[in-house]
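Submitted below is the structure of interest, expressed as structure tokens.
A single protein chain has been omitted; all remaining protein chains appear in their positions.
Coming up: chain A.
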């Protein structure tokens, strides 16, 4: 890539920092150039987030319908999967799956709820009421 072709589109990271790219100058020598972002890259990230938003909405709907517990919602909201949640809580995947049913969730002890709240970085009351505070 030539130096003048280094993309300067708006990107998600552009709000925080420019990125260094290796590119060639007019003599073909490699040098670095700062990039503001690339729309190809930005749209790839947008596609991923679009998918995440859909999953989070679907999970929220399931909880509302009484088909799942808030654990499913927060797992999606925190971009986790079962194995990652298992790593954070110390529970087995099959246990978490069970806790994802409303019946089992309602029987969780304060200590168990604390573990989940900690893994999701929310308070226990927010966990129960499906409340999210961060942007």
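Heads up, the rule we're going with is that a residue touches a chain if its C-beta (ideal position, glycine included) is under 8 Å from a C-beta of that chain, and two chains touch if they have at least 3 such contacts; residues count from 1.
Throughout what follows, contacts and distances are computed from a predicted model.
**Q** From the list "8-methylmenaquinol:fumarate reductase iron-sulfur subunit", "Enoyl-CoA hydratase/isomerase family protein", "Butirosin biosynthesis protein H-like" or "Multiple sugar transport system permease protein", give the UniProt name belonging to the chain omitted from this structure.
**A** The missing chain's protein name, per its UniProt entry, is "Butirosin biosynthesis protein H-like".
**Q** Among A:17, A:65 or A:109, exactly one should touch the missing chain; which is it?
**A** A:17
**Q** Would you write out the residues of chain A that touch the absent chain, in ascending order?
**A** 1, 6-7, 12-13, 15-24, 28-30, 32, 34-35, 38-41, 43-45, 47-49, 51, 55, 78-81, 83-84, 87-88, 121, 135
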